[in-house]
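One protein chain omitted, others in place.
Labels A, B and C are assigned to the chains in the order they are written; within every chain, residues are numbered from 1.
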Amino acid sequence: MERETMHRLLRDMLLARTFEERAAAEYMKANIKGFLHLYPGEEAVAAGVINAADASDYVVSTYREHVHALIRGVPARQVMAELFGRTGGVSGGMGGSMHMFDRERRFMGGYAIVGESCPIAVGIAYAVVMRDRPEAVICFFGDGAMNQGAFHEALNMAGLWHLPVLFVCENNHYAIGTEVHRHSAVPDLYKRAAAYNIPAERIDGMDVLKVYEAGGRALDHVRRGDGPQFLECETYRYRGHSMSDPGTYRPAVELKAYQAHDPLSAAIRELEFRYPSPEELAAVGPDHIARLGQHMIEAGHAREAEVEAIKQDVKKMVEDAVQFALDSPQPTMDAAWQALRCNRREEVII
Amino acid sequence: MERETMHRLLRDMLLARTFEERAAAEYMKANIKGFLHLYPGEEAVAAGVINAADASDYVVSTYREHVHALIRGVPARQVMAELFGRTGGVSGGMGGSMHMFDRERRFMGGYAIVGESCPIAVGIAYAVVMRDRPEAVICFFGDGAMNQGAFHEALNMAGLWHLPVLFVCENNHYAIGTEVHRHSAVPDLYKRAAAYNIPAERIDGMDVLKVYEAGGRALDHVRRGDGPQFLECETYRYRGHSMSDPGTYRPAVELKAYQAHDPLSAAIRELEFRYPSPEELAAVGPDHIARLGQHMIEAGHAREAEVEAIKQDVKKMVEDAVQFALDSPQPTMDAAWQALRCNRREEVII
Amino acid sequence: MAEEMLYWQALNRAMDRAMEADISVFTLGEDVGLYGGTYRVTEGLYAKYGEWRVRDTPISEGGFTGLGVGAAMVGMRPVVEIMTINFALLAMDSIVNAAAKIPLMSGGQFPMALVVRVPGGIARQLAAQHSQRREQIFMNVPGLRIAVPSTPQDAYWQLGQAIASDDPIILLEHEILYFTKGMVDMVADAPPMHRAIIRRPGKDLTIVAYSRTALLAQEAAAELAKENVDAEVVDLRSLSPIDWNTCATSVNKTHRLLMVEEDCRFAGAGAEVLASLTERCFAALTAPPQRVAGLDIPTPYNGTLEAATIPQVPDIVAAARALCQPAKVKATAEAG
Partner (left out) sequence: MAEEMLYWQALNRAMDRAMEADISVFTLGEDVGLYGGTYRVTEGLYAKYGEWRVRDTPISEGGFTGLGVGAAMVGMRPVVEIMTINFALLAMDSIVNAAAKIPLMSGGQFPMALVVRVPGGIARQLAAQHSQRREQIFMNVPGLRIAVPSTPQDAYWQLGQAIASDDPIILLEHEILYFTKGMVDMVADAPPMHRAIIRRPGKDLTIVAYSRTALLAQEAAAELAKENVDAEVVDLRSLSPIDWNTCATSVNKTHRLLMVEEDCRFAGAGAEVLASLTERCFAALTAPPQRVAGLDIPTPYNGTLEAATIPQVPDIVAAARALCQPAKVKATAEAG
């Protein structure tokens, strides 16, 4: 894989991690309110899949979507400002953490009703076919969402009509506190796609290179008109479900297992870069970002200095985003009514 | 199989056919109103499965449930009176054609929201496990119901918790006017049960002996605590979806295919019994009931005279049911309020 | 240039006209295609526009309504047919949490030109699960608009307007109205989609109704005229927004308000009408506003009981009479 791509992947993941950890800090400062679902641990999924997408593809996500938006190209400023509920936010402060939308970048929204993103993605794909365009719709959802009726109905329609959707299951093994074996009759989630005649594959969601490759392959099929594809990305969230969840339901041995999954050496090597901080790393356990940094250095794609430089960049970017958010004005009630009614334009109602 | 069982199966199917054809006639006379979904062509499914059930098992059905009720042992009088909306009806005239309930016989109802019967059956099964009883819940639904989210959610829970449910798909190949290939991404319906880790089998739903055997086997597993089972019964409805549906969307060749499925000789032989009438037979095409009669005679289980006698019996029974329904009084509004509120008993509300 | 036709035919014409004019218009639902639609509204369109624009769906109300939402976000104009209101309960999330909220949640970035057509109301002995009037559950959802045409002409106009609008709109069609006849002018300009109309002018009381009850109210008014009670009949035509000015002007003139609704009385559509018009016309009212509404009970299958659970013309006449001559009625009541 060419150097640029690798750099982009590493940069995106570092940005994601830095952004999310900062969001957590801002939440503690009460600059961010409501629910805040963070992505640390899962960065390879969004980075791999979305980097494999074309600008003309569509992305539909969940309430855990900040990183999807960032990687799709939404400026960190607009994502942070949305978390702060300000006018400068990507949804004008109306949507917040769970509802980021960016029409221009075909980022079709974060949705907070589990499973709901699936029929919406199918609808966009239906329009794509009617317009006969070589575009794909990428639909992200979690392991828990697969038990929702909407998931079933959406996949049946996608399979039945050969719609251009790439279904990406971010299997972090938990639906809040419920482990996958306790919520799914068939824990090998990718196997469930067979019920809809949708080709499916399970991949290591902690390995961004594998995700990028599998995502690219799947998207080619989808755009070529071969019908929907299904990717199960096995991953793990290092934090609780949301800021209000301590995550105490997860056995320590599980974290250990994920450590085995990842060469300690890389972690140490990374420690020398002082990123993530020893405490952070201890807290989060394995770190696939560390792995990629390590890999790139070993493969001669990057020198430590470069990696360090990227880290400084993203740190600055996030710093700037926070400042922008703080300076961004509060929206007015007029803006809210405007957002609700703008589609009426000149229409005379009564 | 012993003689008695065969006799019972034939008798049940003849009763079902005679009852339904008479219901159609009464509908024309406006003694029955609303929707009326008839069962001719599918008798082998209800007869085979329900005859394999114990009195302690539960049955949950759909809006096409008159025959399930009859075979479960609800007197023809009460079924017909319900169609007439009279006090003597099994639901007191409150439910009508689509909502027959008989608590005593564990006939847990006909439901008119497609797919809805599945979670209800799962709930009964959940209670059975909590009470640790060797009982099975039989859940009937159609091919079209499998695309409903409720179906998916119910089967996942049944598979996940190993609940004692026998799911019986009455695959008559149509959801009203939509043929199975046009509504299901995987038309081999029984294969979809694998997504829930539920053992599934497809059987010839036109052959009552096969259905009876498969049903019995599956029910033994279910009662033994092996978890849910899934039976896809391939069948066909000879009439339209309901009395208001001419069924013009079905190609003539399809009926022919079902004729091939059935030795003409049997039909002719049956014709000699003058049942069904030549017109009826011409209208309905193949007839699995004729087949069983034929089979029993050939196998020496019955003489034509006996078969003829059964036919006379069921004719009388249906005749009597209609008279009973006509004589049964109209329910009062008090009875309706009573039905709604009886569960409150002495409870003081305000 | 007006033509007499059935209510379903008017809807069919409106669909055809919209699909002909704009390729972004498409319809989907159970049996809307090959079968031609349960109530024939999409008859002939499958042959004319093909399966992608007239899509037969699996039985997945929540899913295909959500599909409509997604398509609308990228500029399509989906007309989702939910076979009957009874199944719309399965699509509530797609309608309430998605269609109605995406415009605001996205800061106004996306259009939502979604139309959801839903036959409903009490037809003839379809029993409890098929005898629903759920207009009220959509009324409390800001972001949705609800049209309730009572005539073929309004059906033609309002479906056309709903398809043309970029807001999510629910079109409630009463199952009993599909086979009612009326003149439809296909060139005349339509009144605004949500404006109420005075079906019959009168001075003694205002009867507010909508959809099928608007017809019953007019029959009742004719009866009342024989007793020299001059009722003004307001057909709301829309349940969200409601044209308060037309209603208030009438009440301020007649000083009496009678609401007629087929849905269950408790917390039904009429509650909002009484509440808002009392707030607006309190000073003008000379008698307590009244409601003639459905009974608060699931609908029994039996025909006599079914009829007893919804307003009939005599009920409206009696209520109007009582409202206009409270004293007299009270007297008789005491006498009897």
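Basically, a contact is a pair of C-beta atoms (placed from the backbone, for glycine too) under 8 Å apart; a residue touches a chain by one contact, two chains touch by 3 or more.
Computed from a predicted structure; not experimentally measured.
Taking the complete complex into account, the chain left out of view touches A, B, C.
From the options C:S60, C:Q136, C:Q161 or C:S238, the residue with contact to the chain not on display is C:Q136. Only one residue from A:I176, A:L209 or A:I350 touches the chain missing from this view: A:I176.
Residue-level contact of chain C with the missing chain is found at 62, 86, 89-90, 92-93, 96-97, 100-101, 104-105, 127-129, 134, 136-137, 139-143, 240, 263-264, 266-272, 274-276, 278-280, 282-283, 285, 287-291, 295-298, 300. Across the interface with the omitted chain, chain B contributes residues 58, 60, 89-95, 99, 101-103, 108-109, 111, 113, 116, 118-130, 149-150, 152-154, 156-157, 160, 335-336, 338-340, 342-345, 347-350. Taking the complete complex into account, residues 33-35, 85-86, 91, 93-99, 111-115, 144-145, 147-150, 175-178, 182-184, 249, 330-333, 336-337, 340 of chain A touch the chain not shown.
In the analysis below, only the chains that are shown with their structure count from here on.
Using CA-based centroids throughout, the chain positioned farthest away from chain C is A. Averaging Cα coordinates per chain places chain B and chain C 37 Å apart. Taking the mean of the C-alpha atoms as each chain's centre, chain A and chain B sit 48 Å apart. Measuring from the averaged C-alpha position of chain A to that of chain C gives a distance of 42 Å.
Multi-chain contact residues of chain A (touching two or more other chains): 149-150, 152-153, 156-157, 160. Counting partners per residue, chain C has 57-58, 60, 62-63 as the residues that reach two or more other chains.
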